[in-house]
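Here is the structure we will look at.
Note that this complex is displayed minus one protein chain, with the remaining chains in position.
Should a chain be cited, it is by its letter among A and B, assigned in written order, with residues numbered from 1 in that chain.
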Amino acid sequence: MVLPVTSANPQRRSPLLAAYAVLVFAFIYLPIVVLIVYSFNRDGVGGFPPRHFTLAWYRQLFADSAIWDSIVNSLIVAAASVALSLTLGLLAALALDRASFPGKALFRRLVLLPLILPGIITGLSLLMFAVFAGMQLSLFSVFLGHGTALISVATTELFAGLQKLDRAQEEASLDLGATPWQTFWRITLPNLKLSLIAAGLLIFTLSMDEIAVTFFLIGRDNTLPLEIWGRLRRGITPEINAISSLIVAVSVLLIVVWYRLRARSVSSAPQELLENL
Amino acid sequence: MSGGAISPDHATLGDALLEIRSVAKNFGAACVLKNISLQIAAGEFLTLLGESGSGKTTLLRLIAGFEQPTSGEIWIGNERLDSLPPYKRRVNTVFQNYALFPHLSVRENVAYGPRVKSAPKAEIAARVEEVLRMVKMNSFADARPGTLSGGQQQRIALARALINRPRLLLLDEPLSALDANLRKQMQSELKALQREIGIAFLFVTHDQDEAMALSDRIALLRGGSLEQVASPRDIYSRPATAYTAEFIGQTNLLRGEINNGVVRCGRLQWKTSEANGPALFSVRPEAIHLAGSEDDATGVVRFRGTIRQQIYSGASELLEIDCGENQSLRARIPASGPLTGAHEFVFSTRDAVRVTESSDAHELGRKDHEPQ
Partner (left out) sequence: MYSRAYKTVIAAPPLLWVCLFLLLPYALMLAHSFWIVRDGFLVHNWNLQNYRALFTNPLYVQVFLRTARIAASVTLCSMLLGYPLAYYLSFHAGPRKEVLYQLVIVPLWVSYLVRGYAWKTILGSDGVLNGLLQYLHITREPVSFFLYSPFAVVLMLTHIYTPFVFLPIYAALEHIPRPLIEASQDLGADRRATFLRVILPLSIPGLLSGATFAFVLSVGDFLAPLLVGGPSATMLANIVQSLFGAAYDWPLGAAISVSIVLITISVLFLTERLEKRWSFR
């Protein structure tokens, strides 16, 4: 019978601190709650209290083809970005983990730059590049922007996953006669499965929500955030609350899934992303 | 070394310093300590010995103040101890992994206690010097704990605790992280230090050799209860229960019946004045010798057995003897060359110590099968 020797914390209960924590939680959640509540309000996004419950805004939302077009566009860009970022991110993580080459330190910093630089910088730089290359702005340019910027996310996640990998497994595989290529497909990749899925989910979500970089690379077809942004300029209605509420619902679902995966892959929590800067 | 700088308030060994009165501790539904009553004398080196899960660390933490007893009281001198938070108790702890503050230098670590109580700077500096000298770590005063070896960290942890002149020092398996040789060396240094400064030490360990070497008294804990509290010599030569006999040192447990003044254990028998009934005896292997012709017939048990195994270990060897009727004994004799076949053996009846059965669910296995 092994006992929990780590104590019941000797610090006594602090009601003041608990109250403060509740306030901070309220601050974090209240705007979202208000948003959702008013998506059901007949009389608009403001005023108090909300009096008339209605689903009309959701009905309007579902009939809004422009929104749905933009959602489809976002999905396409997000899916493509996941593919690109994961592939290049995996290779970059492998390279950082296993190879040494001139300029490796610089490469590492470069890959992580889009994470720490404000989005406008990356967006404008890519815009300049697009103009320089004579590229038309379209969903493709948006895809290039997302895919490139999010390599940093993929690299960080997969690098952490590689660190947890037992090197001896790969050595055993080689010892038993498998080539490095076979070892990669049979041993390395399966062990990274959870990291890959978690990274993919994160990239997908970030791409769906991305505005700053997208702002400067968008062409005729809008992504969802840009579509919403355009509407904000024209005037706000609870329909925007409605689509926002749906975004909240989907985000929560995704994070629950992501967190379960993260916990299983035994990598550490999101702050590693920050710590790796 | 003068006792002036660091000495307890009571200088005479034997005064009760800490009193644990009927203390029990539950964690939820789990009953970790059951009705413990124990006294620690001033200046005494008392060891809490037991397997993992026996409750010894919990008891230590109750005294330090990191847990509260579910029932019972702890007194130090004339004051109630368990109602005080840890920072108000004149008791200090040397933690198992030392818990040195990584962001402070050695000097700052050691000075922490006096600093926190706003002692004057000059006095702090002097006390730090003194206590570092005592643990022989002066030259490391400005180093960071992270740069020190395990043994060095252990000394600093000790210094950091002792500088506060506690009435009682608690040590939570402080040597378990050290390798064997360093451990032996630290054991003798620790013992010498304790003698020198005269503070009571309450030492927790699962290593019975360590307990035997260091302690004035050993308190053996099993499943949350005190099995026996005695000096090392007493606990070894007169174990109270079968568990004690097997936990400390090796032994042979002989189960038998007393009838009309005669004990019968399998093939063995001897006279006794005890009452009729079943009985359990502990006979240490070193008490059994090869019979010589001059052995006296009274006060001696003589038996015949076949040597099944002979395990050599340098100065002595262990014989596994088959006495027939499914009875086997172990004897430890001075190394004397290979032996085979049947021989006669003797042991003194004085060495057959009657022990009580160990209570409840704990399995009586052979000592080598016991978990550590």
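As a working rule, a contact is a pair of C-beta atoms (placed from the backbone, for glycine too) under 8 Å apart; a residue touches a chain by one contact, two chains touch by 3 or more.
Quantities reported herein were computed from a predicted structural model and do not represent experimental measurements.
A.B. asks: So which of the visible chains would the left-out chain be touching?
C.D. replies: Within the full complex, the chain not displayed touches A, B.
A.B. asks: Among the options B:Arg144, B:Lys184 or B:His289, which residue touches the chain absent from this view?
C.D. replies: Of all options in B:Arg144, B:Lys184 or B:His289, contact with the hidden chain holds for B:Arg144.
A.B. asks: From the listed residues A:Leu144, A:Ala160 or A:Leu261, report the one that touches the chain absent from this view.
C.D. replies: Checking each option in A:Leu144, A:Ala160 or A:Leu261, the one touching the absent chain turns out to be A:Leu144.
A.B. asks: Per the definition of touch given earlier, which of A:Arg42, A:Arg59, A:Arg98 or A:Arg264 contacts the omitted chain?
C.D. replies: A:Arg98
A.B. asks: Looking at the full complex, which residue from A:Ala79, A:Ala178, A:Ile197 or A:Val248 touches the chain that isn't shown here?
C.D. replies: A:Val248
A.B. asks: Please give every residue of chain A in contact with the chain that is not shown.
C.D. replies: Residues of chain A in touch with the missing chain: 6-7, 9-14, 17-18, 20-21, 24-25, 27-29, 31-32, 34-35, 38, 44-49, 87-89, 91-92, 94-95, 98-99, 101, 107, 110-111, 113-114, 116-122, 124-129, 132, 144, 148, 151, 155, 170-171, 174, 180, 205, 208-209, 211-212, 215-216, 225, 228-229, 232, 236, 240-241, 244, 247-248, 251-252, 254-255, 259, 268-271, 274-275, 277.
A.B. asks: In the complete complex, the non-displayed chain touches which residues of chain B?
C.D. replies: 64-66, 85-88, 91-93, 95-97, 99-103, 112-113, 116-117, 144, 146, 160-161, 164
Keep this in mind: only the chains that are shown with their structure count from here on.
A.B. asks: With chain centres taken as the means of their Cα atoms, state the distance from chain A to chain B in Å.
C.D. replies: 57
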